[in-house]
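Structure in structure tokens, see below.
Here the complex is missing one protein chain, while the rest keep their positions.
Up next, subunit A:
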Amino acid sequence: MIYFNNVSKVYKDATALDDITFTVESGEFVSVVGHSGAGKTTLTKMILADETPTGGTVFFESINVHQLKNKDLTKLRRRIGVVFQDFKLLSNKTAYENIAFAMEAVGKTEEEIQSDVPHVLELVDLSHRLFHFPNQMSGGEQQRLAIARAIINQPELIIADEPTGNLDPVNTHEIVQILKKINDLGTTVILTTHNRGVIESVNKRVITMENGKIIRDTKHSK
């Protein structure tokens, strides 16, 4: 589903990715681990074409994501749900509107929005927060809202970039369980983290990164 071929990213004074090659199959749950600055976030941004590589290619199925025009890029991003460490919710919109916005973006009707939003909020246990703004919610709740937004349009891939970085262990556990549930339902998940506990509780394929290189991939070592 995702193919990295000798991808490099060099900033003025630092190398973020150094000749990365790996593939992710459809339906996989891949955890990417490494210290801060190991290149995990740059890796996820490559898939979204939020960063351009200095060398190599990134394919999403048969699409070279860095050769897409603006309009097609928008279409690609609609097939990918993204969850960030800092949630990146729209602060002047309520929980309901945050999700509705993602649905409006893909052109869903008002009826679909009205029936789907409460449903997905129930899925992440936020039914009681429908009309609250993000700043009225706890970190765990905000992250669950972000996940709800990421899955609302049934994406083929979920990218979760340090989704538990700002959360306590209880909330971390909940988020991991939700992501596993999503993966069980058939959605591919790429999760980046520096938390050993998270990887152990996921217990799936792990790619370990250091200084922009993949130093271990459990897929190959198994």
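What we mean here is this: a contact is a pair of C-beta atoms (placed from the backbone, for glycine too) under 8 Å apart; a residue touches a chain by one contact, two chains touch by 3 or more; residues count from 1.
Here, contacts and distances are computed from a predicted model.
According to its UniProt record, the chain left out of view corresponds to "Cell division protein FtsX" among "Insulinase family protein", "NADH-quinone oxidoreductase subunit D", "Cell division protein FtsX" or "Iron ABC transporter permease". Across A:54, A:67 or A:92, the residue that sits in touch with the chain not pictured is A:92. From the options A:7, A:82 or A:176, the residue with contact to the unseen chain in the full assembly is A:82.
The omitted chain makes contact with just one of the residues A:25, A:110 or A:184: A:110. In the complete complex, the hidden chain is touched by one of A:17, A:30, A:48 or A:95, namely A:48. The missing chain lies against subunit A, touching residues 48, 50, 70-71, 74-75, 77-78, 82, 88-93, 101-102, 104-107, 109-110, 149, 153.
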